[in-house]
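Here the complex is missing one protein chain, while the rest keep their positions.
Here is chain A:
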Amino acid sequence: MVEFHVDRGSGFPAYLQLGQQVREAMRLGWLQPGDRLPTVRDVVATSGVNANTVLKAYRELELAGLVEARVGSGTFVKASLGSAAPEDLDPLRVTFAAWVAEARSAGLEDEDIYALVREVLSGGAQ
């Protein structure tokens, strides 16, 4: 089950934060096709997010074809996201965790790491 966390001070609208967290959970295999997303009430009660915000996030995911709302029973994951198989993902996570530990001991903060990842991904560091 995904647990949502909303950074209230962030400039990133809350409904997009929720959508992004569902997408990430799907990419990481925590949410599989057929899994049910938490009910709107559950998200409101546990994360302190407005019901309209949750509905908006779920609608956006539905429009993107990632989830489907079934009347009376909830919202379910429909598609799969991400191209990696779990058996490929696990060793990559271990290697990456070691790399992050190394980066932190070299004094890098999270923002430095994000910047570095973005730079490498965009090919800027060649």
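Everything that follows uses one rule, which is that a contact is a pair of C-beta atoms (placed from the backbone, for glycine too) under 8 Å apart; a residue touches a chain by one contact, two chains touch by 3 or more; residues count from 1.
Please note the rule applied: contacts and distances are computed from a predicted model.
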From the names "ABC transporter ATP-binding protein", "Multicomponent K+:H+ antiporter subunit E", "Putative carbon-monoxide dehydrogenase small chain" or "Sarcosine oxidase subunit delta", which one matches the UniProt record for the unseen chain? "ABC transporter ATP-binding protein"
Checked against the full complex, the residue among A:T46, A:S80 or A:T95 that touches the missing chain is A:T46
Applying the definition given at the start, please give the residues of chain A touching the unseen chain. 6-17, 40-41, 44-53, 56
